[in-house]
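All protein chains but one are shown in place.
Lettered A and B in written order, each chain numbered from 1.
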Amino acid sequence: MSHADAHPDFLRHHFHTPKQQFEAGKLGMWLFLATEVLLFGGLFCGYAVWRGNHPEMFKYGSQFLETKWGAINTAVLITSSLTMAAAVTAAQRDNRRALVTLLSLTLAGALVFLGIKYIEYSHKFHEGWFPGMKFYEKPDLQHAKTWDHSKPIIGNEPFTAAAGATGQASQSAAPTRGGPEAEPSTVALAAIGPAGLRPGALEPPQPAHDDHAEAHTTHPLQDPQRPRNAHMFFNIYFMMTGLHGLHVLGGVLLLSWLIIGAVKGRFSAQYFTPVDLGGLYWHVVDLIWIFLFPLFYLI
Amino acid sequence: MTTESPDNPPSSHGVGHIVPIKTLVATGLALLVFTLITVWAAKIDLGDLNIWIALAIAALKATLVVLFFMHLRYDRPFNGIIFVTSLAFVALFISFALTDTKEYAPDVDTGNAPRVVEALDELQQ
Partner (left out) sequence: MTTNEVTTPIESEPARETNYLNATTGIMSWLGTLDHKRIGVMYLVSVLMSFFVAGLFAMVIRIELMWPGETIIDQDTYNQMFTLHGAIMVFLVLIPSVPASLGNFVLPIMLGAKDVAFPRLNLFSYYLWVTGAVMAVAAILFGGVDTGWTFYVPYSTTGVDDRGAMDGVFFLTMAVFVLGFSSIFTGLNFIVTIHRLRPPGMTWFKMPLFLWAIYATGILQVMATPVIGITVLLLAVERTVGIGIFDPSLGGDPILFQHFFWFYSHPAVYIMILPPMGIISELISVHSHKHIFGYRFIAFSSVAIAIFSFLVWGHHMFVSSQSPLLNVVFSAITFSVAIPSAVKVFNWLATLYKGSISLNTPMLYALSFIFLFTIAGLTGLPLAVIATDIHLHDTYFVVAHFHYTMMGGALTGMLGGIHHWWPKITGRMYSEVWGRIACGLVFVGFNVTFFTQFVLGSLGMPRRYHDYSGPGWAQETTDLFHSLHFVSTMGSFIMALGFFLTAGYLIHSLFRGRRAPANPWGGRSLEWQCPSPPPVYNFAEPPHVGDCYDFSVLEWDEQEQGYHWRRDLAHDAGEA
């Protein structure tokens, strides 16, 4: 062994110096972060395609998100990113107590974020604003406080006429679609009529970009101004924030592991690689949220 | 072990660059301020411009996070190259896919999707 300095415990056999090991870890982590960026990049592409082609879907759907919670969560994540970055500095300065405190604060931030996300999600599920086809299921009426029994479900498509009406689906205003099994009971809906014929009784609550501070008084299914395929907004919203949420959950596990290591004194000014790499991961989770927040909440 | 020479010598001792807490706190505060600005800017209706303003602010915030929290300003340039490359590939992907869909989407989108229509029919009974 021709190494000038002794092999410290944390240095793995195939590295020559701690610096080499540190830089290898860091390069590996950056490459991993690049894969994370591309993984979310696919979802951002889906977002861009729908937002680009159907801006009305997003304008509409965004009303169902509360900017308040989104902004608070942004602040929470930024703060926890700050404490994480400070934790790395603490580790580099051999300040174990500060390291444990700062890591714990970061973990607390992650948990608060998840808690708020839970509040948001459960509110949406409660109201029946589901992703996928469940969006079109009638919510459980006892629990959905804003579901208005008196208002019917609106199934027509305001944009059909404008779209040029070539495809089969375009001529699908609800009553005509009754087709072979045409039920007389659907006749009542004819009163709602096709696009543009909004009876006053069904006056939509508020314009699209009113700042949705309070909850809607109708389920989107009862809203005649609901754009076609309105569920796609919720699909993309739940997919993107859900995958992001899973990454936060991963961050919780990672931070817990780092805290245990810090308490046991595994890290020092010579060896803080795990803290540094965990920090990089955590910052990328923050980074993605920084984009998700305006793209969904601030429309 | 407070301050070593900031640009560390190629020894095995003290790897990585130490970013002072002061810098980090300043970055964090800037990020919070930008968050407020973006929330405020969203309330003004500027039409299509809103989304670009929001994205520009987000990009600015992201740059701050990457440069200071993630130490990229002090790191080896190659790590930065990797990160920028990944962003470039995302941009490439989005721009090509968007160019394409923009062209055909107006022709194929004429109404609710078939299963949506089915579900609505079912609901109305």
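Keep this in mind: contacts are C-beta pairs under 8 Å (C-beta built on N, C-alpha and C of every residue); 3 or more make two chains touch, one makes a residue touch a chain.
Keep in mind that this is a model prediction, so the values were computed, not measured.
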| item | value |
| --- | --- |
| Chain not shown, its touching partners among those shown | A, B |
| Candidate in contact with the missing chain, chosen from B:T38, B:S86 or B:Q124 | B:S86 |
| Sole residue of A:L39, A:A75 or A:I153 that reaches the chain not shown, by the stated touch rule | A:L39 |
| Selected residue (touches chain absent from view) among A:A98, A:L111, A:I153 or A:M239 | A:M239 |
| Sites on chain A contacted by the missing partner chain, in the whole complex | 2, 12-15, 20, 23-24, 27-28, 31-32, 34-43, 45-46, 49-50, 131-134, 229, 231-232, 235-236, 238-239, 243 |
| Sites on chain B contacted by the missing partner chain, in the whole complex | 78, 85-86, 89, 92-93, 96-97, 99-101, 103-105, 112-116 |
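Methods note: only the chains that are shown with their structure count from here on.
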| item | value |
| --- | --- |
| Inter-chain centre distance, chain A versus chain B - centres from mean C-alpha coordinates, in Å | 14 |
| Chain A residues touching chain B - in the complex, by the definition given at the top | 5, 17-19, 22-23, 26-27, 30-31, 33-35, 37-38, 41-42, 44-45, 48-49, 51-54, 67, 71, 74-75, 78-79, 81-82, 84-86, 88-89, 92-94, 133, 136-138, 152-153, 155, 157, 159-160, 163-167, 169-170, 172, 174, 177-178, 183, 185-186, 189, 209, 211, 221, 228-229, 231, 269-270, 272, 276, 279-280, 283, 286-287, 290-291, 293-295, 298-299 |
| Interface residues, chain B side, partner chain A - complex | 1-2, 10-16, 18-21, 24-25, 27-28, 31-32, 35, 38-39, 42-43, 45, 50-51, 54-55, 57-58, 61-62, 65-66, 68-71, 75-76, 78-79, 82-83, 85-87, 89-90, 93-94, 97-98, 101-102, 105-117, 119-121, 123-125 |
